[in-house]
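The complex appears here minus one protein chain, its other protein chains still in place.
So, chain A:
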Amino acid sequence: MKNAIRKTMLVTASTTLITALAGCGGSTTDEGKENGTPANSPVTLTMEYNWSTPNVDNTIYKERIKKFQELNPNIKIEAQDIPSAQYRTKLRTEAAGNSMPDMFILYPGIEMDPYIAADVLMPIDEIMSNWKDILPEQALAGYKVNGKQYAIPTKMTFVDIVYYHKDMLAKAGYKEFPKTYDEFLDLVKKLKDSGVTPLAMGNKNRWPMQSTFMSAVGDRFTGSDFLPKVNKGEAKFTDPDYVKSLSVISDLVKLDAFNADINTMDEVQQQDYFLQKKAAMTMTSSTIDAKFRGSNSDKAAADNIGIALFPAVNGGKGDPTASAGVIQYGIGLSKSLSGAKKDAAMKFLQYFYQPELYQTLMSKGIVVPAKVEVPADASPYLKEMLALTKNGSAPVFDSVMPAAVKDVLENGIQAITTKQKTAEQLAKDMQDAQDKSKK
């Protein structure tokens, strides 16, 4: 029995070798089959992505994968769709267990560092010339480490867009969104008096306030170079500017600005709560613009929703026109790919990130980091969003700071909203966590 198995293995191995040689120096493959040359032998690539929510862009990506397989019948992509909340954990665990898929969604910045350190990613520099005309340097920066490119993004997500119902603001006496923080607080008071929730937030899962809200508010007070400086030890969270940014939360809590169930509502409920006009404003990512306006079947309601950025603060060091943005959905490749599998994966990337992808995304109202022509059918909402976010991007907190610090901030925000902690205490806790994570 054992002997028989060994024999088959030997035979398979030698045929593989022969077919590989017969392929005229074509890339050797460990997946080669007995019949056919490597050029048209079927290849299967495993892939993992977190496109499980019914967002418009997720559907586009999946359709593109399907189309690629139709055009390349000899390449099969076996994809697993994993909910975002579990995605990072799963990939990380697989990497730890040495069983990463061939292709996977890779988060940029600090999330990518451990993979770089463990040397499990394959650089894609050899195919980068494909995009030299449409992808500017800054759009690629998040996926570039030590001069090597590891992935390219599909879209640009601005996490801190303030959406507001124009008629509700008008009722409170505001024709347009306030330009300064003091006016903003005034608006909050007037909205509260008129009996609506001023600002809807669903912070049960903790990240929305940290990522969406504090990325923008922090940047207004401290400027965009603050977080990198903290990482280098040149600045501290206990610096007065950052403490002031944290006390924005307690200012708003004092005014009852948020919905009372801020800590038990999640981010999707938050969007619906706003759409139902129970709140005058909400803050969430630019991706949600499609749900709020672009694909909203109620045109009047869609037109009634305005977008803005968090207002300027007195004495703030940040650019009040900057929005906190992050690039998303770069597909990374496993370093273990070789031969036909590697070629197939490179071919897939070249197909996937065609200018056509970016244009389709734009026509659905999604901001992309690529310099492609805005399609004729792009909605006015997208143009409005592009104009609002054109002044460069500020860092998003969780793409820059270590997980332990993020964790302290997230729980600290909940503690401030339930009046168990002050801004000063939280700033100190964050700095302690920062010092500890450096060790």
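As a working rule, contacts are C-beta pairs under 8 Å (C-beta built on N, C-alpha and C of every residue); 3 or more make two chains touch, one makes a residue touch a chain; residues count from 1.
Quick note on the criterion: contacts and distances are computed from a predicted model.
One chain isn't displayed here; going by UniProt, is it "Pyruvate dehydrogenase E1 component subunit alpha", "Tungsten-dependent benzoyl-CoA reductase subunit BamC", "Indolepyruvate oxidoreductase subunit beta" or "Sugar ABC transporter permease"?
"Sugar ABC transporter permease"
Where the complex has a chain not shown, which of A:59, A:80, A:93 or A:336 is the residue touching it?
Of all options in A:59, A:80, A:93 or A:336, contact with the hidden chain holds for A:93.
Looking beyond the chains shown, say which of A:148, A:190 or A:204 touches the absent one.
A:204
Check the options A:99, A:194 or A:264 and report the residue that touches the missing chain.
If we include the chain that is not displayed, A:264 is the one touching it.
Spell out the interface residues on chain A facing the chain that's missing from view.
These residues of chain A touch the chain that is not shown: 89, 92-93, 95-96, 114-115, 117-118, 120, 204-206, 260-264, 278, 403-404, 407, 411-412, 414-415, 417-418, 420-421.
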